[in-house]
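Missing here is one protein chain; the remaining ones are kept as they sit in the complex.
On to subunit A.
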């Protein structure tokens, strides 16, 4: 037995320098149950034995400090042996305290929830603030951001990538949309589905295609968009609730809903036709306005004259007749032919003048 201890002491001396290392790091496992008191006592003793192997000359100021402080506080538990050998004990103690502090106090941000599991078994969800749990190997906390609205984009507004979807009337549209979601119940989100984000993406695609398959092309491109958005969000929420995914769909936004590039020209033709038709109508309305205005003007003029006429029919009639004749006859060449049988002088002066004009030209 003596022999054994002697050998032990020698090996111990060799090991002594780095013994603290493995214990320090490995201590995480053992310290939980042992509380450190197990190894401390026995380790307190041996250094005295090893003392003779000789490091007396190596006493540092830290050594002194430790010794003094131990004398001050220590007493019974760590018998002041007069040497400062077990630094590692203090290291271990500090490490343990830090370990306890860091693994049992959790700061949960205002947007987060902490999901606590005890040996893997879900125990509670911590709200924002400081949360206390048992130390690390027993309890563990996963922080989940529940406020952040995450976005999944499907399709893109990029011209050279198309996300083609069949509509109810067997047409095809190019659709780009995004889904906004956040986490509703963190424990479900963590434990229920293997790939929550992929799942949400797939559910979104399937819901969008199912809904679009029920509407016409014109609705999908134009007026029905907000309704589609709402219905997709509804379908998605229902599916995800069926999965118990713990996810809240905030909304679906259709960013782009266009006919595919291959038929875009034909769609432009339609809008061109609409413009043209509109211009036809404008022309017709202008004509109508002009025509009715003219009619009203003429009717009003007639009315005025007619009023006068009624006051003195015969005179007015004559006056108008003469006025008109004056205007007419003052502007034209006149030939008065007296009696039947007289050949009028032809060519008429008019024709002469024309000939002159023609010659001048």
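Going forward, contacts are C-beta pairs under 8 Å (C-beta built on N, C-alpha and C of every residue); 3 or more make two chains touch, one makes a residue touch a chain; residues count from 1.
Simple rule for what comes next: contacts and distances are computed from a predicted model.
Asks: Just to verify: the chain that's not displayed, which of "Urea carboxylase", "Protein HflC", "Peptidase u62 modulator of DNA gyrase" or "sn-glycerol-3-phosphate transport system permease protein UgpE" does UniProt list as its protein name?
Replies: Of the names offered in "Urea carboxylase", "Protein HflC", "Peptidase u62 modulator of DNA gyrase" or "sn-glycerol-3-phosphate transport system permease protein UgpE", the absent chain's UniProt record gives "Protein HflC".
Asks: Using the touch definition up top, pick the residue from A:101, A:149 or A:291 that touches the left-out chain.
Replies: A:291
Asks: Can you list where subunit A touches the absent chain?
Replies: Contacting residues on subunit A, toward the hidden partner: 5, 8, 11-12, 15, 19, 29-30, 39, 41-43, 45-46, 117-124, 164, 166-168, 170-172, 187-188, 190-195, 198-199, 202-203, 205-206, 209-210, 213-214, 217, 239, 242-243, 259-260, 262-263, 265-267, 269-270, 272-274, 276-281, 283-285, 287-289, 291-292, 294-296, 298-300, 302-303, 305-306, 309, 313, 317, 320-322, 324-325, 327-329, 331-338, 344, 348-350.
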